[in-house]
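Every protein chain but one is kept in place in this view of the complex.
On to chain A.
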Amino acid sequence: MGLVMGTFSMQSKQVNYHKDKADDDLEMTMVCHRPEGLDQLEALTNFNKRELQVLYRGFKNECPSGVVNEETFKQIYSQFFPHGDASTYAHYLFNAFDTAQSGSIKFEDFVTALSTLLRGSITEKLQWTFNLYDINRDGYINKEEMTDIVRAIYDMMGKYTYPVLKNDAPKQHVDAFFQKMDKNRDGVVTLDEFILSCQEDENIMRSLQLFENVI
C-alpha cells in the first residue's frame, strides 16, 4: 500500500517537471531573431564579409533560433574547459556580452564584442575587460568583485592541478592585483586607474595582442 502511495506521488512530481520543461521550450521556439544585414554589420564591426559569414555559421549552428541564452552559453563555453567548472566565468562573460542586459545574446552583440576583443584598440579592449570585472556596473571594481572573478577563473582549472590549488590562492591573487592597480589605495579600482596600470605592464600589453589573428 505504501508502495502504491509512493508511486503515485512520484507520478505527480514527474508531471510538474514536464510541464515546466514544455513551457520553457515553447518560449524558446517562439523567439527567432535575424541579424541585421551583412553590410550593416560590416560597417559596425572591424570584420570583413567572409569573417562575418564564418562567425555567423558557427553561431547559427549552435543556436538555431538566432539568440543565445545563458544556459546554452554556459554549455558551449564549458565544452572548451572540460577539466573544471566554467559556468561561473561563463556567467560573467554572458553579462559582459549582453550589453543590453536582455538575458540573451543576439548575433550583433556577439559580433560587436568579438570585434572589440580581436580587432579593437588597446583602450577598447581594456575598457571591455574593466566592464567584465565590474560585475555590478557601478564603475568601480572592489575587492569582492575581483575575488569573484578570480575564483571563477580558478574554478575553470578544476581539481587536478600542479601545484595543488590552495583555498586562499584567489585571495592572494586579488591582493597582488590590487597592489598593482589601486593607485590611490582607496580600495576600489576605477577605469582610469585600470587602464593606466595595464599600460604600464609590459606583459599585459603583449598578451593583449595575442589573439589578433584568431579568425
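The working rule: a contact is a pair of C-beta atoms (placed from the backbone, for glycine too) under 8 Å apart; a residue touches a chain by one contact, two chains touch by 3 or more; residues count from 1.
As a working rule, contacts and distances are computed from a predicted model.
**Q** The complex lacks one chain in this depiction; which UniProt name from "dihydrolipoyl dehydrogenase", "Phosphatidylinositol-3-phosphate phosphatase", "Vacuolar protein sorting-associated protein 45" or "A-type voltage-gated potassium channel KCND1" does that chain carry?
**A** "A-type voltage-gated potassium channel KCND1"
**Q** Taking the entire complex into account, which one of A:Thr45, A:Asn69, A:Ser104 or A:Thr129 touches the absent chain?
**A** In the complete complex, the chain left out is touched by residue A:Thr129.
**Q** Which is it among A:Leu93, A:Ile135 or A:Val188 that touches the chain not included here?
**A** Of the listed residues, the one touching the omitted chain is A:Leu93.
**Q** Going by the contact rule already stated, which one of A:Ile135, A:Val150 or A:Val188 would touch the omitted chain in the full complex?
**A** Here the residue in touch with the unshown chain is A:Val150.
**Q** Please give every residue of chain A in contact with the chain that is not shown.
**A** 1-4, 54-55, 57-59, 61-62, 76-77, 79-80, 82, 93, 96, 110, 113-114, 117-118, 125-126, 128-129, 132-133, 146, 149-150, 153, 173, 176-177, 181, 194, 198, 203-204, 206-208, 210-211, 213-215
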